[in-house]
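A single protein chain has been omitted; all remaining protein chains appear in their positions.
Moving on to subunit A:
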């Protein structure tokens, strides 16, 4: 079965993308051909990791200040790396949400200025849509497919049915997975960012020494929760204090195992649901995105779970899994090719913006609605 959206043709387009939703300032120029293939002509990323390290997490005001100081030169660098000028662009795209509002504002205002002067359309892109469509750029993947996004800000499973046709099947009701890694690292005195530090420690640990709860195991919807696990890790560490280096490694390994078991359990539901919904789709794929997707134990868990259900795991290169502007330019190119017009210059950035417009508020996620 060919989904109509897979055969989007559209004209050849070259798009400038801007990403400033968290702690990476990024600009990129991407080309999309009428046959749906694309090329990244340039992609520059300025990481603010060092600015935030002392605080053990991203500080919104520090992030926003860093974005505004470097973004214009990054845009200039992206254009020059691509050997293009602004006049060569068919549209200007910027992440407009979800994310930290101060940073989003900087990227969106810069994009508005570029669009207003050149008269090119502005695309105010959903950051999650950028992650969702990346695999079509890197692997020419056809719709529909499953997306698992695991990062410092997001943890969700979504069905990607077409451009602008997303269904969020599961999301976290409390912490994002990357956040859980960071908090575990901080608790154990490991450096920021926590993901690589916990993974490294876990490599030398016994994952079965401690039994930690597997969050939400057995619940019918593929949602996530990591705050209970975080508390369990804390209680365990306190009970073991003072902790030896080996115990720290064992706690990390046990934590990572619980996370993997939870993801596999949640994905079981999603795989089954997908197969029921699209029995005729032969090439079933799970796309992973987000910085946590770099974790090797997690990747092998996902690969195993996917294989069991007849899915293949599509993992774009790490630099396209983490925050980048190529995915924003590409999402705009896909929207344009699908006949979706640009956005007005009075568009406001949105700190919360579910991928799925019909997404219901998830219970326990706070009064402002589901974490997205």
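Following the convention adopted for this analysis, contacts are C-beta pairs under 8 Å (C-beta built on N, C-alpha and C of every residue); 3 or more make two chains touch, one makes a residue touch a chain; residues count from 1.
Keep in mind that, in the parts below, contacts and distances are computed from a predicted model.
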Undepicted complex member, UniProt protein name, chosen from "ABC transporter permease", "N(6)-L-threonylcarbamoyladenine synthase", "3-isopropylmalate dehydratase small subunit" or "Putative electron transfer flavoprotein subunit alpha": "N(6)-L-threonylcarbamoyladenine synthase"
Given A:116, A:140 or A:272, the one touching the chain that is not displayed: A:116
Selected residue (touches chain absent from view) among A:243, A:261, A:303 or A:338: A:243
Contacting the left-out chain in the complete assembly, out of A:15, A:108 or A:160: A:108
Chain not shown, touching residues in subunit A: 54-57, 59, 61-62, 64-65, 67-69, 71-72, 75-76, 86, 101-102, 105-114, 116-118, 186-189, 234, 237-238, 240-245, 247-248, 345-349
